[in-house]
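Of the protein chains in this complex, all but one are displayed in their positions.
Chain IDs A, B and C follow the sequence of writing; residue 1 opens each chain.
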Amino acid sequence: MSEPDGRRHYLNVDYGVRSWLLTTDHKRIAILYLCSITAMFILGGLFAVGIRLELLTPQGDFVQADTYNKLFTMHGVVMVFFFLIPSIPAVLGNFLVPMMIGARDLAFPRINLLSWYLYVLGALFTLFAMITGGVDTGWTFYTPYSTASSATNVMPTAIGIFITGFSSILTGLNFIATIHTMRAPGLTWFRLPLFVWAHYATSLIMVLGTPVIAITVALVGLERGLHIGIFDPALGGDPILFQHLFWFYSHPAVYIMILPGMGVISEVVTCFARRRIYGYGFIAASSLMIALLGFLVWGHHMFVSGQSQYAALVFSFLSFFVAIPSAVKVFNWTATLYRGSIAWDSPMLYALGFMGLFTIGGLTGLFLAALGLDVHVHDTYFVVAHFHYIMVGGTIMAYLGGVHFWWPKITGRMYPEALAKVSGFVIFLGFNLTFFPQFILGYLGMPRRYHSYPDEFQVLNVFSTAGASILGVGYLLPLCYFLWSLRYGAKAPANPWNAAGLEWQTLSPPPTENFETTPVVTTDAYDYGPDGARATPPEAAVA
Amino acid sequence: MHSLSDAQPLAHQFDDTDQQRRAVSFGMWAFLVNEIMFFGGLFATYTVYRVLYAHAFHDGSHHLDITLGTINTAVLIASSLTMALGVWSAEHGKRRPLMAWLLMTLLLGGVFVGIKAVEYHGKWVDHLVPGPGFVWHGEGAQHVQIFYSLYFAMTGFHALHMLVGFGLLTWLIIDARRGRFGPAYYAPVEMVGLYWHFVDIVWIFLFPLLYLIGRH
Amino acid sequence: MSDSAHHGPTLGVYFAVFAALVVLTGITVAVAFADLGALNNVVMLGIAVTKATLVVLFFMHVFYGPRLVWALAAGGFAWLVILIGFTLSDFLTRVAVG
Partner (left out) sequence: MIGFRLFPEQASTIAPQVDALLFFLIGLSLFFSLLIAGLIVVFMVRYRRRPGGDHVPDIHGSLALEGLWTAIPFVLAMTVFFWGASIFATMQRPPDNALEVHVVGKQWMWKLQHMEGRREINELHVPVGRAVKLLMTSEDVIHSFYVPEFRVKQDAVPGRYSSIWFEATKPGTYHLFCAEYCGTLHSGMIGRIVAMEPAAFEAWLGGRQAGANVPIEVDGEGIFRAQGCGTCHRADGSGQGPALQGVFGKTVTLASGQTLVADEGYLRESILDPNAQIVAGYTSVMPTFQGLLSEEDVMRLIAYVKSLKAGEGGS
C-alpha cells in the first residue's frame, strides 16, 4: 500500500509490525478490527456451510448430532459476539466517528487499542474452546442445560464472551465521551451526521446492557464450575431468571447490530440521491427511541417459557412500539429518494437492498411480537428467518454497503464497480433464496436447532441450502476484489462520490491527524444544496 | 508523535486541557454507569430470590457477623472521606497531605479487605461456602445456599473492585510523590476518587441487603 | 461546565457528610433490630439511598457538577430500576398453572 507520490498518510506513516500492534490511531485500529472480524466472519460462515449441508437431507447423515449442535452453537457465538456486534461500530464507527465530527482521534486512543486486544483475547478463548472440542449449548446458553447438562467447553466460551463484552463496553464509552466532548467548532448536535447519532445510541446500549450479560455469564461460569446454586432448579434456582438477565442484554444487542447499519444507510442514501435527508430530526430521535425501547421488550423472547402471562402482555405491548421508530426510518429514507438525482453506484444498491430486506425483517417482527401467533412460531425456523433478515439482510448488507462507500477513503483505492454491482445482486438473490423458505418452514412447524427433520420439510431446506451456496459466492466476491484493489485498484480521489460529510473533506487515505486544520462547520449535515452540489469542494477544505 | 498517556497534561487528540478534562470526566461517569449495571445483574438476581425465598434469606443473613459488617461499613465510609480529602489536597496543590490521605485510604481499604477475609474464613470453617461442601442444619438448605452464593458473588465482585482500587491508589501515591499533581492537573486523582466512592456506594447497599434483613 | 471541578465543597462539607453517613449507618443497624413489619425494608433501602445520594452529591461532586453528569448518574439508576422492575413483574404476577 505504498504511495508513489510520497504523501504521508496513516497507512504509510510506519510499516513495522509494532507500528500496527501498538498503534493508537483510530484508523489503524479500525483496520485491525476489519482484519479480525473478517477472519471471524469466514469462520462463522464455515460453520454455516456445515449447518446447511447437514440440512440438505432429512436424515442427519452429514455429521453426528453432537457435531451439528456444536456447529450451530459456534456459528451463533462467532457471528453474534465476534462479528455482528463489533462489525460496523468497531470498523466503520472507529474509522469514521472521529472524522465525521472533525476530531483527530477518539477521546481515549489507548483504551481503543485495549478494546481490540480484549476482543482478540476473548476470541482466542472462544477459539480455544472450539479447537478443544467445541461447545453445544446454543449461543443463548440457557440454564440448566449450560450449567448442569452440557459436557462441552462452556467455561472457556463463557470467559471469551465475558472478555469480549468489555471490549464492547470500552468502545461504547469511547464513542460517548468523544461525541459529547470532541465535536468540531460549529458542529452542534443537530448538525451531526445520522451515522454519528446511530453510533451514539448504539454506545448507550453497549454501556448499559453489556455489563449485565457479563455478570450473567460470570454467574453461569460460577454455577458450572463450583456447583453453587443460582439458576439450576436442582439447586433451588430459577432457570427463567437466567433468561431474563440474558435477554435484558441480548435483545438490545440486536439494536447494537442494526442501529449502526441504519446510520450507514442514512449516509449512503443522501449521497447517492444528492438530497438532504428527509426528516433529519425524526431519524435521529428514532435511533434514541429504539435504544430506549429496546431495553423494555426483552420478555418477548419468553412468551412460552413459563413467564407470567401478565408480564408477557406488557412485553408484547411494548414490543409493538419498537416497530414505530423503525417504520419512521424506512419511510424517511424512501422519501429522501423522492425527486432526488439518484446514481446507481454499488453502495447505493446495497443500501436499497438493506431497505427491502430490513422492511421484511421488521414486519415479520410484528408476527413474533403478537402473543397468540408467537406461541406457534417461537423457536421455529420462522424466528431463524426473521432474525437473519435483520442481522444478515440488514446489518451485513449495510456493513458491505458502508465498506464499499468508504473503501476509497480507508484505503485510497477504488474497487471494480461492475463486480461490486454483481456481488450485490448475487447476495440479494442468494439471501432471499436462503432465508425466505425458512419463513414457510417455520410456520409449517420445523423447530430450530434440529439435526434431522421430517421428510416433508426437505424441499424447502434444499432451496435454502441452494440459496446459501449462492450467498457464499456473493460474500467471497467482495473479499477477492477488495484484496485485489489494494494493489491494482485505481487511486481514489479525496471525494469520489462528491459527498458532503467531513470525512470526505480530507485526503484519501487521510493523514494520521485526519485534518490538517480543525474544520469549522457552518452547515447542516447532508448539505447537498438545491443544485445537487456540495457546500464546500473537498480540496479547498484540505488545503 | 503520540503522547505516552491519555492522562498526560495534554494528549494530542484534544484541543485544550478543558476539553480533555471534560472528556475524561465524562468517560469516567459513563464507566460508572456501566459498573452500576454490572452490579445491577447481581442486585436483580438478589431481589428475585429474596422475594421468592424471603425466609431462607433471613436465616442465612443471621449467620453473617453484624458487628464485623458494621465496622467494615464505617471503615469504608471513612476511606471515602480520606479519598475526598485527598482529591481536595490535590486540587489545592498540597502534595504531602495528598500522599497522606491516599495512603490512609489505601490503609482503610486494606482493613476492609482484611476484615472481609476474616469473615470469609469464618464461613469456610462453618461450611457455609456454597458448593458440595455446603452444610446447613435447618430449613430450606438449598435456598440458604442461594443466599450464600449471592453473598459470595456480590461481596466477591465488590472485593475485586477494592483490589483494583488498591492498584490505582498505589499508582497515584507514586505519581504524587513525584509531584505530578497540582491545581492545574489532578484529573487522575479525581477519577480514582470517583471510582473509589462508587465502590463505597455498592457496599452501602450490600451491607443492609446482606447483613440486616430479618434481624428483628 | 468547565470550571465545575474547581468549585468542590469545602472541607466542612466533607466532614459533615461523613458524620451524616456514620449516623445513618448507626440508625440503619438499630432499625434492623426493631420490628416494623414491611416498613423495615422501606427504611433500610431509604437510608441506603440517602447515604448513596450524599456520597454521589458531595464526595463525587455531582452537586457542583454539570447537568450532564446529573443525567448520567440518574440514568444509571433508572436503568437499574428497569432491569429489576421488569424482571420482578414476571415473578410477582405468576399465577397457578392452567
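We take it that contacts are C-beta pairs under 8 Å (C-beta built on N, C-alpha and C of every residue); 3 or more make two chains touch, one makes a residue touch a chain.
On a predicted model such as this, the values are computed, not experimentally measured, just so you know.
Touch with the chain omitted from the figure is made, among A:Asp25, A:Asp105 or A:Asp374, by A:Asp374. The chain not shown here is touched by just one of B:His55, B:Arg177 or B:His216, and that residue is B:His55. Of the candidate positions A:Thr24, A:Thr126 or A:Ser150, contact with the hidden chain is made by A:Ser150. Hidden from this view is one chain, which touches subunit B at 53-56, 139-140, 142-143. Hidden from this view is one chain, which touches subunit A at 60, 65-66, 69, 136, 138, 140, 142, 144-145, 148-150, 233-234, 236, 238-240, 273-276, 278-282, 303-306, 309, 312-313, 316-317, 320-321, 323-324, 327-328, 330-332, 334-335, 337-344, 352, 355-356, 359-360, 363-364, 366-367, 369-376, 378-380, 440, 443-445, 447-456, 458-459, 528-533.
To be clear about the criterion, only the chains that are shown with their structure count from here on.
Between the interfaces A-C and A-B, more contacting C-beta pairs are found at A-B. Subunit B and subunit C have CA centres that are 15 Å apart.
Shared interface positions of subunit C, i.e. residues touching 2 or more other chains, are given as 68, 75-76, 79, 83, 87, 91-92.
Under the contact definition stated at the top, the residues of subunit A that touch 2 or more other chains are 180, 208, 212, 238, 241, 244-245, 248. The part of subunit A that touches subunit B in the complex is made up of residues 24-25, 98, 103-111, 169, 172-174, 176-178, 180-182, 207-212, 214-216, 219, 222-223, 226-230, 235-238, 241, 244-245, 248, 512-513, 518.
Those residues of subunit C that touch subunit A in the complex are listed here as 68, 75-76, 79, 82-83, 86-87, 89-95.
Only residues 180, 208, 212, 238, 240-241, 244-245, 248, 295-296, 298-299, 307-311, 314-315 of subunit A touch subunit C when the two sit together in their complex.
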